[in-house]
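Only one structure is covered here, and it is reproduced in the block below.
Removed from the display is one protein chain of the complex; every other protein chain stays in position.
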Amino acid sequence: MDFTFSDDQLEFTDTVAKFLRKEVTPTLIRSLWETEDGRSPELAAKLAELGLPALSVPEALGGLGLGDVDWLPLAREFGYSALPDALLDTAWLAAGALAEDTGNPVCAELLTAIAAGEARIAVGHPANPLVEDAHRADRLLLLHDDGLHLVPASEVRLEARGSLDPSRRLFAVGWQPRAETRLTADPRVAARLFDRGALAVAAQLVGLSQRILDLSTQYTGERQQFGKAIGTFQAVKHRLADVAVLVEFAKPVLERAAYALANGDPLAPVFVSHARVAAGDAAAAAARNGIQVHGAIGYTWELDLQIFMKRIWALDGAWGPRRFHKARVSDFVVDRAGGLDPGDLFAAAS
Amino acid sequence: MDFTFSDDQLEFTDTVAKFLRKEVTPTLIRSLWETEDGRSPELAAKLAELGLPALSVPEALGGLGLGDVDWLPLAREFGYSALPDALLDTAWLAAGALAEDTGNPVCAELLTAIAAGEARIAVGHPANPLVEDAHRADRLLLLHDDGLHLVPASEVRLEARGSLDPSRRLFAVGWQPRAETRLTADPRVAARLFDRGALAVAAQLVGLSQRILDLSTQYTGERQQFGKAIGTFQAVKHRLADVAVLVEFAKPVLERAAYALANGDPLAPVFVSHARVAAGDAAAAAARNGIQVHGAIGYTWELDLQIFMKRIWALDGAWGPRRFHKARVSDFVVDRAGGLDPGDLFAAAS
Amino acid sequence: MRLHFTEAQRAFRAEVRAWLEANVPAEPLEDFDTEAGFTQHRLWERTLSDGGWGMVTWPKAYGGRGCDLIEWLIFEEEYWRAGAPARVNQNGLFLLGPTLMEYGTEEQKRRFLPAMASGEEVWAQGWSEPGAGSDMAAIRCTAVRDGDHYVINGQKTWSTRARWADWLFGLFRSDPASSRHRGLTFLLVPLRSPGVTVRPIRQLNGLPGFAEIFFDDVRVPVDNRLADEGAGWQVAMATAGFERGLMLRSPARFQQTARRLVQLYNERRAEADMDPAIRDAVVRAWMGAEAYTLSTYATASRLIKGGHIGAEASLTKVFWSELDQRMHETAMAILGAEAELLPDGGGDESRSWLEGFLFAQAGPIYAGTNEIQRNIIAERLLGMPRA
Partner (left out) sequence: MRLHFTEAQRAFRAEVRAWLEANVPAEPLEDFDTEAGFTQHRLWERTLSDGGWGMVTWPKAYGGRGCDLIEWLIFEEEYWRAGAPARVNQNGLFLLGPTLMEYGTEEQKRRFLPAMASGEEVWAQGWSEPGAGSDMAAIRCTAVRDGDHYVINGQKTWSTRARWADWLFGLFRSDPASSRHRGLTFLLVPLRSPGVTVRPIRQLNGLPGFAEIFFDDVRVPVDNRLADEGAGWQVAMATAGFERGLMLRSPARFQQTARRLVQLYNERRAEADMDPAIRDAVVRAWMGAEAYTLSTYATASRLIKGGHIGAEASLTKVFWSELDQRMHETAMAILGAEAELLPDGGGDESRSWLEGFLFAQAGPIYAGTNEIQRNIIAERLLGMPRA
């Protein structure tokens, strides 16, 4: 039993975090809002240089051979910076699914290209019907009744859908499954793809909550009313303390979910949904209390707070809304949790 | 449309409130806790002198001919003082039911005795299975499948049940319905009896909440920590402000319910349940925040706060627990509220 | 206590309903924080006013209809039920209007109220300044007396609707030696005056719903002063009471939201019931909106009998703003993946919920933050000690 990240994991996360804080500034984000496709090839290239697309690709195919537990703290940082790029769809979700069948030459080829930062894959799922960054994808990984399909961009029709968060570029995708596009009929691959999507959202929500906490403590430490910083008022302190409690106790729930997912724990779907609910609750509180302690300025377009609040509000419905995940946890709890033994907490992973 | 109490109602409430504050002291309440039957005949006699038992009795039978709306502010005061006596069961619930059939000589006789302060009637109902003050009752008004029965005390077997609130004297009642004991087969009388019981609980809960607010503002205004009264701390203020908001917005909900009940509004059951939920929420918050702002002393037997908290916790399950009332409101809202017209708010009463 | 509508009140409701059915535009107007939408809304105010519905509670002489507060509540209920346009002149009608009625001279009432009721003059408010938000007594904008004029200098901010409004009412420091609540004067300022610069501020939805206003030696006649010089704080507190209390956020608005939420829940029952907290929230939304409505009828009844509304308005402000926030959060939870979609990306239904959700975030902030309101409740209603 060791519930800590390795030094390697922490160091790499630190490197990525420093990069993101330097490069992915609110100024960059706002400038991309004004562009047609909303994405920066330069930024994508720099993320590739950091080795991020190679993370989930097996070493034999030029990747780093890492997985869900390694992605978790990185995805948190992506959330913290409100990264305007669906890199996680390509590099965590799609690569994770493709890596389940590396005997398939299509998968191997694509994984190699992903590792080299040369392929972008958009991912769609009935529970996440609008596909992010579909306009920039070479291929789309799409779920149909008969299995998971890998569809060339040339075979899909895209229709843009505007999101509250101008950084999110969403598309309704029209396509026809063909026998040739089918990657696998194994529903477990699709199920894991969905759980990865949900966990990726959860991780970003935790990072976003932390960002709002940081912005809010900074602002309330500076803003003066009644002759003192508003951060000295207990009501302001306690609102942010409440968020800190939710964020703190969401983190280990996400970590267990990532570990369970990486290790094929049969309870992984429940643990992922628990993570998604905990992160969603923390993030909703962060947004609500964050804007409240800012006051009127928090309601302006000008303040960067909006970037992070809107990402939270937008992601709350992505990869299964909170109600879906609540239902998965709820069914499990009511059916089985009453009879669980304390030793079962990490049982299946053992 | 006039949503105010009359001057007469306010004056009488004021008289009763003054009496209760003078006579029903925490010292009296604690001394009755130590007695076998927990009740004070002297107090009962004084309450009768105030005319309270006569309130719901028709004027023709020596009563005041008043009703639910008149009772509401009085029951609030009974809650405020944590009156150790189930007078409401006799004088509001039972008298209200008996007054529906004044052609019946039993009813008329009993109502006359109630008005004179010479009869005590305990009330039982499947949704309120333990009967309060059954040991002091001359008769018991009990619901059976075939209707409402008026049972002489000599025909029942009582088994005491200890409550968290030592002022509540509860009894499981064993009895056999007989044709002669049946008062009415009309289910509507029993339904109104139940609604009156629930509204009486709601009114007491609002009064109890107000008492806890008063005790808490007084204590936190005096208790010093960090060199000042703890009532100056925003966290303490806001906890009590939250209770004040809940109490304030429960009051008119109770008033509408009483009016609807008194005027045969078909929505009265929904309005009563709404009142019961609103009062229950306010009272639960009052107890929780009340003890919190008191700190450790609030957790002691010595402090009078416990008298009022325990009454709140005990009453929360009486005359249908909150979940029962939530369900009545919930079914109504889901089935009908979406299509309600604004003019319907007081519709049936018009 | 007599909780039913009189014959006359029911007839009044029928009259309002009939007029609205005949006159409310079939297509929703554009947002009144756009230039085109502002113009459309100003025209609608004119239509309303021509029908005699500009501000029903005012005396006829001032462009009103002489209704009492119960009729006002009925009017509002029908107005929201009909889905009629938002009131672009709400700052004037609901805040300055009652303030003028209480503190204005007869001349001021005749000068300002009819033009307000007709939408001819749209009003913005001028409370906050960069250093005076929750701490409104920290106002620094000056109004220096110069003969029969005041000369105004300084900056106001968060001025709702000021982008295209005609007039502004607000507080100015007329005694330069004064501090905090003293020495403030309530003035009415034409926004087209020389020296006024309006800089729009974009809100969360991208539209300029706020503005900053800069005053550079702006001359305002002394006749534009409400009440005495130096009495501004008292006047402003009355206005704030109207804002938090009965007028600005009439219960009909929240009843309508609650009804729509129940409908949304029923339409999407299968998804919504995945999370039992949603049904609970829907039922609580209805209970909350009812409670607020009943409370308002009770307050109106008290006021009609000569009662007064004071710090209780703070209870009201906390209640409706947090109710509104919870209702919209619940709608977003039901809508799930659709919740984030803009008009060009989803149905009308999610569009209006999303707009409402964003606006609901401002509720606990404007009209005095809920932190300030809770302080007022604790100190003025519960009698707790000041810090």
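For clarity, chains are labelled A, B and C in written order, and residue numbers in each chain start from 1.
To be clear about the criterion, contacts are C-beta pairs under 8 Å (C-beta built on N, C-alpha and C of every residue); 3 or more make two chains touch, one makes a residue touch a chain.
None of these values were measured; they are calculated from a predicted model.
Enquirer: Using the document's definition of touch, tell me which of B:Thr112, B:Asn128 or B:Gln210 contacts the absent chain.
Expert: Here the residue in touch with the unshown chain is B:Asn128.
Enquirer: Among A:Tyr259, A:Phe308 or A:Phe324, which residue is in touch with the absent chain?
Expert: Reading the full complex, the residue touching the unseen chain is A:Tyr259.
Enquirer: Based on the whole complex, identify which of B:Trp71, B:Phe194, B:Phe233 or B:Phe308 touches the chain you can't see.
Expert: Here the residue in touch with the unshown chain is B:Phe233.
Enquirer: State which residues belonging to chain A touch the missing partner chain.
Expert: 1-6, 9, 69, 213, 217, 220-221, 228-229, 231-234, 236-238, 240-242, 244-245, 248-253, 255-256, 259-260, 274, 277-278, 326, 329-330, 333-334, 337-338, 340-343, 345-346, 349-350
Enquirer: Hey, which chain B residues sit against the chain that's not shown?
Expert: Counting only chain B, the missing chain is touched by 127-130, 160-165, 168, 170, 224-226, 230, 233, 235-236, 284, 288, 291-292, 295-296, 298-302, 306, 310, 313-314, 316-318, 321-324, 326-327, 330.
Enquirer: Kindly note down the residues of chain C that lie in touch with the hidden chain.
Expert: For chain C, the residues touching the absent chain are 275-277, 279-280.
The rule is simple: only the chains that are shown with their structure count from here on.
Enquirer: List, in ascending order, every residue of chain B touching at least 2 other chains.
Expert: As it turns out, chain B has residues touching two or more other chains at 233-234, 238.
Enquirer: Provide the list of chain C residues touching at least two other chains, using ranges where the numbers run on.
Expert: Only 371, 374 qualify.
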